[in-house]
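Shown here: the complex without one of its protein chains, the others still in place.
Should a chain be cited, it is by its letter among A, B, C, D and E, assigned in written order, with residues numbered from 1 in that chain.
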Amino acid sequence: MPEAIVVVSAHSADFVWRAAGAIATAVERGAEAHVVALSYGERGESGELWKEPGQTEERVKEIRRGEAQAAAEALGASFRSLDLGDYPLVMDAAAVDRLTDLLRELAPRLVLTHAALDPFNPDHGVAHDATVQARQLASGAGVASAFVTIPPPELLTFEPHQPELCGFVPTTFLDITPVWEKKVAAMDAMGAQAYLKQYYSERAEHRANHARRISGRGGIRYAEAFQRQLPVVVDAL
Amino acid sequence: MPEAIVVVSAHSADFVWRAAGAIATAVERGAEAHVVALSYGERGESGELWKEPGQTEERVKEIRRGEAQAAAEALGASFRSLDLGDYPLVMDAAAVDRLTDLLRELAPRLVLTHAALDPFNPDHGVAHDATVQARQLASGAGVASAFVTIPPPELLTFEPHQPELCGFVPTTFLDITPVWEKKVAAMDAMGAQAYLKQYYSERAEHRANHARRISGRGGIRYAEAFQRQLPVVVDAL
Amino acid sequence: MPEAIVVVSAHSADFVWRAAGAIATAVERGAEAHVVALSYGERGESGELWKEPGQTEERVKEIRRGEAQAAAEALGASFRSLDLGDYPLVMDAAAVDRLTDLLRELAPRLVLTHAALDPFNPDHGVAHDATVQARQLASGAGVASAFVTIPPPELLTFEPHQPELCGFVPTTFLDITPVWEKKVAAMDAMGAQAYLKQYYSERAEHRANHARRISGRGGIRYAEAFQRQLPVVVDAL
Amino acid sequence: MPEAIVVVSAHSADFVWRAAGAIATAVERGAEAHVVALSYGERGESGELWKEPGQTEERVKEIRRGEAQAAAEALGASFRSLDLGDYPLVMDAAAVDRLTDLLRELAPRLVLTHAALDPFNPDHGVAHDATVQARQLASGAGVASAFVTIPPPELLTFEPHQPELCGFVPTTFLDITPVWEKKVAAMDAMGAQAYLKQYYSERAEHRANHARRISGRGGIRYAEAFQRQLPVVVDAL
Amino acid sequence: MPEAIVVVSAHSADFVWRAAGAIATAVERGAEAHVVALSYGERGESGELWKEPGQTEERVKEIRRGEAQAAAEALGASFRSLDLGDYPLVMDAAAVDRLTDLLRELAPRLVLTHAALDPFNPDHGVAHDATVQARQLASGAGVASAFVTIPPPELLTFEPHQPELCGFVPTTFLDITPVWEKKVAAMDAMGAQAYLKQYYSERAEHRANHARRISGRGGIRYAEAFQRQLPVVVDAL
Partner (left out) sequence: MPEAIVVVSAHSADFVWRAAGAIATAVERGAEAHVVALSYGERGESGELWKEPGQTEERVKEIRRGEAQAAAEALGASFRSLDLGDYPLVMDAAAVDRLTDLLRELAPRLVLTHAALDPFNPDHGVAHDATVQARQLASGAGVASAFVTIPPPELLTFEPHQPELCGFVPTTFLDITPVWEKKVAAMDAMGAQAYLKQYYSERAEHRANHARRISGRGGIRYAEAFQRQLPVVVDAL
C-alpha cells in the first residue's frame, strides 16, 4: 500500500502557495497526497468573486472548489473540503470527529498544516489546533486503546505569509526544483491572483538561497520551508 | 571519499555516554568518525584517579586518554584531544583556530557537540560556543571568501545529563538498537563508573520508549536523543 | 472624521488603572475614545458592594456602571458594557460577533486590551482572545472579502497587575504627565478603593522613572506602559 | 483542621506514576490528600481490558476505579472521578463548575496537575486548563467578591512522560525516599502494566541522581520532579 | 557551623536596594551573610561625588566603601569589595579565580546575584556570568574532582531596576516585614539618594501586595522578589 500524506488547510487555496512542492514531491515518489480544506474560504478570501453582481455563496464555493481541484490535479493530489465555513472557521466536536475519522481512514505517514499562530487570520490557528487534536485522537497515546488507532503521523507546519510574526522557525527546507513546473501549474490554476504567484515564486527562490547557504548544495533553485513539530525518529543522523 | 562526522566534547569521556550510538551507526554505514576532546577532563571529572597517592596530572591524562581511545576504538572512531585543560576550559583565539583547522581538514558532513547551556558544568557551554564559531569560520558565510572553506556541516547537540535544565529539546531520536553492543563495549572501556553505565543504559531504553511512541516503530529498544541546531535540507519530507 | 481608539476590558474598572492616561491623551489630541467593558465585574470585583444587606446584582451593576461612566467622562471617553457576566466571562460566538460589529462600526485606529495571560484572573485572557479574534474578523486578512472590513487597527496590551507573571514586556512608555490630573479624577470616580489609587499613582511614577532612564527625557513625571502586539508601520525611524 | 492537597488528573492512573510520592509525603506529614480524576481513561488507556471478549464500558470503568482506589489507599489518599469521559475529555462550563466547587469544598493548600502541553495526549492539556480556571474561580482575584473564595492554592505541574516535548522544566525535586515503598505499593495496584512500573522506578532513581547533583544531599535515592507555576511566598530564602 | 549566604553585586550599593531584606532575614535566623561587591561603582554610579572639586578616585571609593560597610552592618553582614573597577567591570580569569576561592572559603548555602541581562547596565550581566562560573568551579559537576569542592549553593537572582526588560520573572517573594526597619537603616546609610529610598520602599509595598494576592497571607507589608535559577530540592511540597 502506498504511503499517504495529508495537507489540512483552513481555506481551499492555502495548500498551493505553501505546500504544492511538498505534495508534488511526495506524489512523484509514489505516495498518495490528499488535500483537506476545512472551508472554501468563501467569505474571507474571495472578495474578487463577490464583486460580480448577483453573486451567491454557493457559486463562490463552486468556483473555489473548481480552482482548488484543478490545482490539486496538477500536483497529483486528491482534494476535498469539509465545507465548515470561514471567517470564522469553527471546529466543534463533530467537525473534529470528521477530521479524526478522515485521518484514521487515510492513515497518513505525514500531516502538514498551518502554524499555531497567525495574527492576521482568525482561521489558521483554529485549523492548526483541530489538526493537532484530530491527529492525537486518531493515533492514541502510544498505548493500547478501546478504539482503532493509526501509527502517529509526522506533523509539520507549512510557511505562513509573515513567518516571524507567526512564530514560524523553519526546521526543514525541501528542494522543490524537480517539481517546480508542477507548482507553477497549480498556481496558474488559482485564478486571477497574479501578484501572489509572483510573490511565492520569489519566495521559493529566496528559500532556495537559504537552503544553498545552509547546505552548500548549489543546485537548489526553488525550495519550500517547513517546521517540524515533533522529533523525527531516524536510523542514522 | 567517505563522509566524516566529528564529535567535539569538552572532556574525554562525554562522547561515550551521549553519542556512542551515533558514532557506531555512522561507522557501520561507511563514514569516518572522529572524536575531538578539548581536554581530558583531568581535573573536574577524574576525582577517583586523584585518590591514588602520588598521582600526577600527566598520569591522570594518560589514563583518561587510554580509556577514551579504547572506547573510540570499540566504536570504530579516531580519538584525539587538544589538551586545553578543564575546570575551566578556556578557548582563546589560538584554540579556536586549532579547532577550525581541524574541521577544515576533516570536512565533516556532521558535527555533534554539547548544548549551549549547562548550569552544572563550566566547560560544556564553552565547548559549544567554540564549536559553533569554528564551524562558521571553517565554512564561511556561504559566499566566496579569501580562505579555503568547507561545505557547512550539519550541527546537532547531544543530550546533556539534565536535559530540561540545559534547554535541550530533542528534535531527533536515533535508533541505536543495531549498534547497542558497541555502545556497551565503549561504556565498559571507561573504567570504574559502573553507575553511569547503568544510568545511560536505562536512559537509552527510555529514549527508545519515547521514539516508539512518537513513531509507532515497535522494534526500537535503545535510542539516543539529539537536537538539530539548523534546518536540514532534504529532497523529500 | 476624527480618529478613534477603543479600549476593551473584561470588567468595568480595568481601563481606569491601566489606560486612563492613554485615553485622555488621545482625546486631548482630537481622537474619540470608547471604552468597551465586556462585563461590569459585578461578581469578582465588587465584594465591598455585596457586603451591603439585601444587595442585588442589578444594583451592583448599576453602581459599577455609574462609577465607570463618571471615570470615562473625566477622560472624555464614551463608556458601554456588553454586560456578558464575569467570573467567568464567557465569550461565545454571538458575543464575539457583537464585539466585531462594534469594532466595524467604530473603526478605531488603535485597540487596547488585556495581556493574553493572567494567572490571577479567569476573565482577562478571555477578553484578550476575544478582542484579537474580533479585530481579525473586522479587518479581514488584508485581501478583498465578502464582507465590509475596516483598516486593521493597531493592537496594544495595557499593563496587568503583576506584569512579569502575565508575560508582559513593555514596548512603549507613554508620557501621561500632561493629563495626570484627568487620570486622578478618573481614579477618584471609582469609589472606595483608596489603596488602588495610591498603588497606581506610585506605579505611574515608577514607569516615569523607567521612561526617563530609557530616553533621557527628564520632564516625564507620570507614565503608562504598553506592549505593542504587532509591528508598527512608520515613515521614519 | 489538617491542610489538604488535591491532585487533578485527566485519567484515573496518572497520579500514581507522576505524584504518588508527593501524595504519600503529604499524608505522612498530616495532610489530607485527594485525587480527582476527570475521567477513568476508559477509552484511551485501557486497551488491554478491551481485548477481553464482551467487554463493556461500565465494566472497564469499574476495574479502573478499583485499581485507582487501591492505589490511592496505599498512599493514604481519597479517590474520586468526575467521570467526564476521555479521548476526548471535554470540560464544558458545568464540568468546570463541578471542579471549582470541589476546590472550594476541599480548600487545598496545594494543587497538582498536568503540564499545559502534551503533544502525545489530547486530554492532558484540557485537564491543565480546567484546573487553572477552576483554581482562579475558587480563589478569586485577591479582592473581595460576591461569592465565597478560598485562599489561592499553590499550583504545581507533575512530570509528563516526555518532559522536554511538553515544555516541562523542573523547578522542584521532592525526595521521596522515605515513602518509596508506598509508591511501589500504589504502582503494584495498577494491574498488569509491569513495564511502566520499571520505567517510573528508574525515572525516580534518575531524578534522585539529579537532585543529589543539584543539592549535594547524598541520601536521596528516589525523587519526583515538579514545576511550580506561580511564585512561592516564603519567610526565608 | 552557621550556614552562610553570599550576595555578589557588580557595584557596592546594589545589595541594599535589592537584597537587604533577604540578608537581614538570614542573619536573624542565625546565618552569616557576606556581601561581595566586585567594584565600588566609583565611575558609573558616583556622579554626585565627582561634582566635588578636586575629587579623586581613591576618595570616591573610600566614601562608597564607608557607606556600603555601614549599610552591611545595619543588616548584620560583612562587606568586602574585589575592587575590580566599573564601567566596564571586567572579569578576567584571575578575577573569576578570586571569586571562586571566596566561594570555596565561605561555602555558602545560598548565593544571590544580578539577573543575566540588563540593557541599562554594562556590568550587571558580567557580574552574573562570573558568579555562575565561580559557583560551578567551586562546586564541581557533582562528581569527585582533583580539587576541593563545596556543596553546590542555591542560586537566586535579585530584582533589577526594570524587571521585565531584564527577563526577570519572580519565582519567590520573601516577606521582609519583620526586618523592614533594618532595610530602612541600610538605605539610610547610602548617602543622599533620597529618591531611591522612596522608590524601593514603594516597590517593597507593591511586592507585598503581589505576595498577599498570591498567597492570601494578609500580614505581609513589605516584600522582596527573587528568581531561583535552579530547581530546589525539598522534603515536602
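Throughout what follows, a contact is a pair of C-beta atoms (placed from the backbone, for glycine too) under 8 Å apart; a residue touches a chain by one contact, two chains touch by 3 or more.
Source: prediction; values computed, not measured.
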Chains shown that the absent chain touches, full complex
A, B, C, E
Just name the one of C:L49, C:L103 or C:L156 that touches the chain not displayed here.
C:L156
Of C:W17, C:W180 or C:F226, which sits in contact with the chain we cannot see?
C:F226
Considering the complete complex, identify which of A:H11, A:R43 or A:R203 is in touch with the unshown chain.
A:R203
Chain B residues touching the chain left out here are 93, 96, 132-133, 136-137, 140-147, 229-231
Of the residues in chain C, which ones touch the absent chain?
5, 22, 25-26, 29, 110, 112, 139, 141-142, 151-152, 154, 156, 170-175, 210-217, 220, 223, 225-226, 228, 230-237
Name every residue on chain E in touch with the hidden partner chain.
42-48, 50-51, 57, 60, 87-88, 90, 119-122, 165
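The rule is short, and it goes like this: only the chains that are shown with their structure count from here on.
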Most central chain, Cα average position
D
Quick check on chain A: which residues sit in contact with 2+ other chains?
141-142, 230-231
What topology does the chain touch graph have (line, ring, star, complete, other)?
other
All pairs of touching chains?
A-B, A-C, A-D, B-D, B-E, C-D, C-E, D-E
